[in-house]
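Here is the structure we will look at, set down as structure tokens.
Apart from one protein chain that is not included, each protein chain of the complex appears where it belongs.
All chains are identified by letter, namely A, B and C, in their written order; residue positions are counted from 1 within each chain.
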Amino acid sequence: MPLTHKQLPEAYRQMLVIRKFEEAIRNLYQQGKIRGSFHPCVGQEAVAVGACWALRPDDKMTCTYRGHGHALAKGLNVRAAMAEMLGKVTGSSKGKGGSMHFTDPAVGLLGANAVVAAGIPHAAGAALAAQLQKKDYVALAFFGEGAVNQGVFHESLNLAAIWKLPLILVCENNLYSEMSPSHETTSTVETYKRAAAYGIESLRVDGNDVEAMFNAVEAAVANARAGKGTTYIEAMTYRLWGHMMGDPEVYRTKEEVAQARENEPIVRLNKRLHEIGCSDADVAKLEAEAEAIIAEALEFAESSAVPAPEDAFEDVFA
Amino acid sequence: MPLTHKQLPEAYRQMLVIRKFEEAIRNLYQQGKIRGSFHPCVGQEAVAVGACWALRPDDKMTCTYRGHGHALAKGLNVRAAMAEMLGKVTGSSKGKGGSMHFTDPAVGLLGANAVVAAGIPHAAGAALAAQLQKKDYVALAFFGEGAVNQGVFHESLNLAAIWKLPLILVCENNLYSEMSPSHETTSTVETYKRAAAYGIESLRVDGNDVEAMFNAVEAAVANARAGKGTTYIEAMTYRLWGHMMGDPEVYRTKEEVAQARENEPIVRLNKRLHEIGCSDADVAKLEAEAEAIIAEALEFAESSAVPAPEDAFEDVFA
Amino acid sequence: MTILTYAEALNEALREEMRADPRVFLMGEDIGHHGGIFRVTKDLIDEFGAERVRDTPISESGFVGMGIGAALVGMRPVVELLFMDFALVAADQIVNQAAKLRYMAGGTVSVPIVIRAQQGGGRGNGAQHSQSFESWLAQVPGLIVVAPSTPADAKGLLKSSIRAGNPVIFIEHKLLYNTKGEVPAEQDLIPIGKADVKRAGRDITIVSYSRTLHFALEAAEALSPKGIEAEVIDLRTIEPLDMDTILESIKGTARLLVVHEAHSNCGIGAEIVARVYEQAPNSLVTPARRLGAKHVPIPVAESLENFVLPQTADIVRAVEAMF
Partner (left out) sequence: MTILTYAEALNEALREEMRADPRVFLMGEDIGHHGGIFRVTKDLIDEFGAERVRDTPISESGFVGMGIGAALVGMRPVVELLFMDFALVAADQIVNQAAKLRYMAGGTVSVPIVIRAQQGGGRGNGAQHSQSFESWLAQVPGLIVVAPSTPADAKGLLKSSIRAGNPVIFIEHKLLYNTKGEVPAEQDLIPIGKADVKRAGRDITIVSYSRTLHFALEAAEALSPKGIEAEVIDLRTIEPLDMDTILESIKGTARLLVVHEAHSNCGIGAEIVARVYEQAPNSLVTPARRLGAKHVPIPVAESLENFVLPQTADIVRAVEAMF
């Protein structure tokens, strides 16, 4: 059943935590405290929260380098995530993985991946394992619309179709892959139509509407648990910030971004909360709570130790 | 325009040359004179001849390890092909390539390939070159229906679609990939429907009817030359022999094969020749000519020298 | 003791591990109903069913990636690549994924997958079906690389690989499948990372593995009448390298030749030579040598292929040149 009115405020707080997490990272990045690249998910929070909240903790998930929202929504500890961004030993990967590889099997997060589309077969494999283990967990893979042109995407969809895997494929269509408008590089702009050609249940949803997102994934999960196989969900959204820090964003107009801001998920959920009777005070409280969570995580991460050099030799093999 | 009545007897002879080439190889193989594996195209001659005869000598083509028919139909010298099978220095690849790598750029044969689907992007690249060079040649890629599940197939189709490449994709659907019925491994049995999802012109033809095959490819070539882009042609055919020498063929019944023999391309074209007024004598003459071509090639190949060991160091770099 | 072929020994190892551990399952092209092009999975589908012996489409990245995903959630997939050459279409999944996921996750996940494939030349299969990739895969931290030369080692090492709990590249050789050898009925595990002295000798140490190990043994027999007694070490595991066994041997022989079918350039031979000069610089009376394939793609014609790949006679010549 759909998100209850009780859950919506919590979803709002979760989306705010993700938003503020990315804002905090941007500050740290500008202070030169973050190494490597950072691919913010600002503007795409509803896809992550709507999808992950339709999953059980034991359901598995893989995502991408733009995966902070996915990971936090699935239950990754905020402190561990923040510490990982700072390369601290208390990080979710002990500082070895960084921004692009958040992982926590305890919450079903099998891993964010820095290779486009590479995490899709991992989710499919977890779905296959569920079948073999005769368990009823499902697997969900997040990927961008640019990933549909990568070979392993295609191979995975065919395998998911012939084996009727309990798999949910969530394509986050934010219109761009890096600095390229995806309609220039993808023959079928509506990627869910390509997915349909494999005989997979396919649909498109408004990825900035957390309720629509939740409902679509919840239905797909129900089908998957019922042995009805894989569903492909194309979630239409928009990346409000650049592809990564330092992106000059010459490929799109200020107007386009300004317009997108009016339709962004947090603004919309905020409106919705008022519709269902939340007061400004209620909303302010949620925002304060999110602030506090991030501030506390930041404090934790900043005060944590960096790994000892020799730690590099650990965690190669089980 | 379609194959003239004058061309049909020649097409028959060409198909017989291919058939008898494979029969000769089988004999050599049984005599232990052929190294490596041999993937016969017996039963699929009409696809090769119908398609290649709709091409100009300067049109480019890539094919597969099951490519003897494709190569000969495109114009590869029969002696050079036979000598290559025997690993002779007079072979089309000087004995370095063998059964799976027939190549002759002089007739537009860019190469047979032993990696499933790997030759498809090469044809696409040649088609791109035609665009860049402002020339009107086209490129054609042969591949089996099992190749549609390989990532690079998918990547190539999208690229062909977005760049409107002068490319013809010929899927030889012989129902099996190795020992597996392809409907068990491919979610969309009608592969041309998958191709359609890329926005590529797609159709299915009777690949055992050399005239239908010729007409389909001729039309696709005309479109490609006219700048109308890529066409995908699924040619339905059947592999009368095993996947390779030594295939026990337990995956199909004798009845199935027997039935296929009634519908095989040479039997059918033989009927057709009589319809258009060829006498038994005319047909017998064509068969004798084909025999002679193969006998002469065999003679040439057997009497050719093997490469000197040090020749191994040549032909790595231009 | 029973006499088995290399392929039969592998088949037994798979059968025993599948019986012992329900988490073990197989994926690959034509491994089910057909029992594998090289018969390694023969009849396993009859005992374990199509669920655990899965025929796949021609989608190596896809099904290797799925093996990784299944391993991440506790399964023990054994994935077959029909030819090692096709590791190249699945290279991202093997090198960027299987080898690195645990490390990038700070040890919170593991990837207990075995990727099996036959490799090598000698059959005229041509440049795209005759390669040897152990030197490449040994460069990749996070991968274990195994390459047995006998039926007994094949069985014992495959069982150990399936239980290793980490990504193992299990290398078979197309021309070893029909070779026969004794396999102890009570054959159990052969440890990963342990080389085996297949022939004792005092005059020179020849290190090899897989098919060329047998060439090395032939060469040793040919050298014996000439008064040269070669010690032949079978690496069995390529990564991690068992340097102890090698260093121990050259203490006695003071001469070292490494032989492999893989190309010489940046090969296991070069690695062993470099390590010997790092770890026991003064142990040799003549410079260490390695013998690998000549630096060209593998040609088809017999006269060419035999020239490019190291043969027994080449080993004999190389050894004689060291005295």
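The rule is short, and it goes like this: a residue touches a chain if its C-beta (ideal position, glycine included) is under 8 Å from a C-beta of that chain, and two chains touch if they have at least 3 such contacts.
Quick caveat, the model's predicted, so the values are computed rather than measured.
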Shown chains that the omitted chain touches within the full complex: A, B, C
Options B:Q14, B:S37, B:T64 or B:S93, residue touching the unrepresented chain: B:S93
Residue of A:V78, A:L128, A:A147 or A:C171 touching the missing chain in the full complex: A:A147
Residue touching the undisplayed chain, where the options are B:R13, B:H122 or B:H243: B:H122
Residue in contact with the excluded chain [from C:H34, C:R76 or C:K100]: C:K100
For chain A, the residues touching the chain missing from this view: 35-37, 87-88, 93, 95-101, 113-117, 146-147, 149-152, 177-180, 184-186, 250-251, 306-313, 316
Residues in chain B touching the chain absent from view: 60, 62, 91-97, 101, 103-106, 110-111, 113, 115, 118, 120-133, 139, 151-152, 155-156, 158-159, 162, 314-318
Touch list for chain C against the chain that is not drawn: 61, 85-86, 88-89, 91-92, 95-96, 99-100, 103-104, 126-128, 135-136, 138-142, 239, 262-263, 265-271, 273-274, 277-278, 281, 286-290, 295-297, 299
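Assume only the chains that are shown with their structure count from here on.
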Chain contact graph, described as a line, ring, star, complete graph or other shape: complete
Innermost chain, where centres are averages of C-alpha coordinates: C
Dominant chain pairing [most C-beta pairs in contact]: A-C
Centroid-based (C-alpha) most distant chain relative to chain C: A
Chain B-chain C separation of Cα centroids, rounded to whole Å: 36
Centre-to-centre distance between chain C and chain A (centres being mean Cα positions), rounded to whole Å: 40
Chain A, residues touching no fewer than two other chains: 151-152, 155, 158, 162
Interface hub residues of chain C, defined as touching at least two other chains: 56-57, 59, 61-62
